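Here the complex is missing one protein chain, while the rest keep their positions.
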Amino acid sequence: MTDFTRRHLMVTAAGVGLASQLAAPAIAQTFPVRPITLVVPWGAGGGTDATARIVGSLMEKEFGQPVNVVNRTGGSGVVGHSAIATGAADGYTIGMITVEITMMHWQGLTQLNPDSYTPLALMNEDPPGVQVSASSPYKDLKALADAIKANPGRLKASGTGQGGIWHLALVGWLGAMGLPASAVPWVPSNGAAPAMQDLAAGGIDIVTCSVPEAKAMLDAGRAKSLAIMAAARNPQFADVPTLKEAIGVDYTVGAWRGIAAPKNLPAPIAERYTSVLKKINESKEFRDFMAARGFGVKWADAAGFAKFMADGNASMGVAMKAAGLARSA
Amino acid sequence: MRFNDLVSGAILIVVAVIVIILTLRFPEFPGQNYGPAVFPRLLAGLLILCGLVMVIRGFTAWRAGEPLAVVPSWARDPANIVSALLVILAALAYIFLLDTVGFVPLTLVVLLVLFLWFKVRVPVAVVTALVAAFGINWFFASMMRVPLPRGLMDWIL
Partner (left out) sequence: MTVDILLQAFALVFRWDVILIIIASGLFGMFVGAMPGLTATMATALLIPVTFFMDPVPALGAIVTATAMAIFAGDIPAAMLRMPGTPASAAYTDESYLMGRKGQLDLNLGTNLVTSVLGGLIGVAILVLAAPALAEFALAFSSFEYFWLAALGLTCAVFLATNDPLKGFASLFLGLGLGTIGIDPAAGFPRFTFGTVELMQGVSFIPAMIGMFAISELLRGVTSMQGSGEVVLQQVGNVFKGVGGVLRRYWVNFLRGSGIGVVIGALPGAGADIAAWVSYAVSKRFSKEPQKFGTGHVEGIVDAGAANNSAIAAAWIPALVFGIPGDSITAIVIGVLYMKGMNPGPTVFLQNPQLIYAVFMIFVLANLLMLPLGWAIIKSAKQVLRVPKNILLPMILIFCVVGSYAMTNSVYGIIIMLVLGIFAFMLEENGFPIAPVILGLVLGEMFEQNFITSMIKSDGSFLAFFARPIAGILGVATIAIWLIMLWRMGPWSKARPAAV
């Protein structure tokens, strides 16, 4: 029963602290006093789940309180993102938000946008690669680009659902080459793994998805990556050129993951989170884990993350309208 | 309620027609003949077909003297209806109260009510409810980390 009194007092203290601006720094010192929930909008076993779990386990060490990773899946990410946005802004519900938050509202799937959150930190960004089957006649990106220009509409691509990030990456790349979105029709798929399978089975011609997602098929010699849509090569896949190196088209895009809390999180708690996340982002465990999976590490603090999302949101809006994917809610 | 096929078939047709009306507002798939509305409409069409055959079959049976609806034997005993309603109410209680009340307190109440209604002796009911509520919470929430809501437990434990 001593536990009862201690926790009770601390919770009460936190409650009083919330009520009073003056006592605000006190929250940050005692925070957290109970387990934290880290919501993940995507399924167990996926890349976002893995990233969230490593962040969660390192956070647990920093805070000395359990961090429960909770998958809230479905609705192309809307369900989880809305669970994060509608959680209590007391610091005990946070979540890993992903690039889809800058896209879904343009598609009319939700009202949520980057402004619905208190951004805490950007942790990762992965650029897509352009993958073709190992038996594909296109040995490099130039040959593929020429084939697309010669026969618009003949080659088909996949990698995610209609209007997903990898679809936008394809449309953006085609746009940068001066081609319309219809030059390579999109075949919606249930994620990158089924798309890579369809590529190997000869059902489609191109898969735009991140290189780590394609890794197993690349290692198996079933697919090859012709280029990545990034400013620099991925050290894990050093022989894959960037778009600019391959065909001189300067186009980059990426799927990112960051940590955010519901809107109006008290500033002292937000600052505490950002400093802990910075420590995690720089830690050897996190870097090693991300390198082992081939995931890119990226860092931006709360303000930087907010600006990053605002920029991404604007350019996604332009791209989705151009591709005819935008719909009003 | 056990309905004559005439009624079941008519319900199927109504549901299918509502589905078709809802699909009228679905957008076209850009550059595709087969959009989001195709599959639901196809299913609705097939359901209407099934419904029609059932209506005809049910109508024949009705003309032959089968009533439109029969109250099944279990429903003649009001106690049974209360039992079924209690199970449904218990699930509804979880749906509406789980997040605020929390898993352990709610489970205690739900189990006690059900046990007592089903005439479990009071001491057995109390002990079983306590052991079950805390045991399940310990195993799933603490050991397996299912995020069962704590609700009021935040103030107690």
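Per-chain numbering from 1; labels A and B assigned in written order.
We adopt the following convention: contacts are C-beta pairs under 8 Å (C-beta built on N, C-alpha and C of every residue); 3 or more make two chains touch, one makes a residue touch a chain.
Here the structure is a predicted model, which is why all the values come from computation and not from measurement.
The set of subunit A residues touching the chain not shown comprises 43-46, 49-50, 53, 57, 68-76, 78-79, 82-83, 107, 109-110, 156, 158, 161-164, 185-190, 193-194, 196-198, 200-204, 215-217, 219-222, 292-293. For subunit B, the residues touching the absent chain in the complete assembly are 1-3, 8, 12, 19, 22-23, 26-27, 29-30, 32-36, 38-40, 43-44, 46-47, 50-51, 53-54, 57, 72, 74-75, 80-81, 83-84, 86-88, 90-92, 94-95, 98-99, 107, 110-111, 114-115, 118-120, 124, 128, 132, 136, 140, 143-148.
By definition in this document, only the chains that are shown with their structure count from here on.
Here subunit A touches subunit B in the complex through residues 3-4, 7-8, 11, 34, 37, 66, 68, 70, 162, 182, 185, 324-325, 327, going by the rule given at the top.
By the touch criterion given at the top, residues 27, 29-31, 145, 147, 154-157 of subunit B touch subunit A in their complex.
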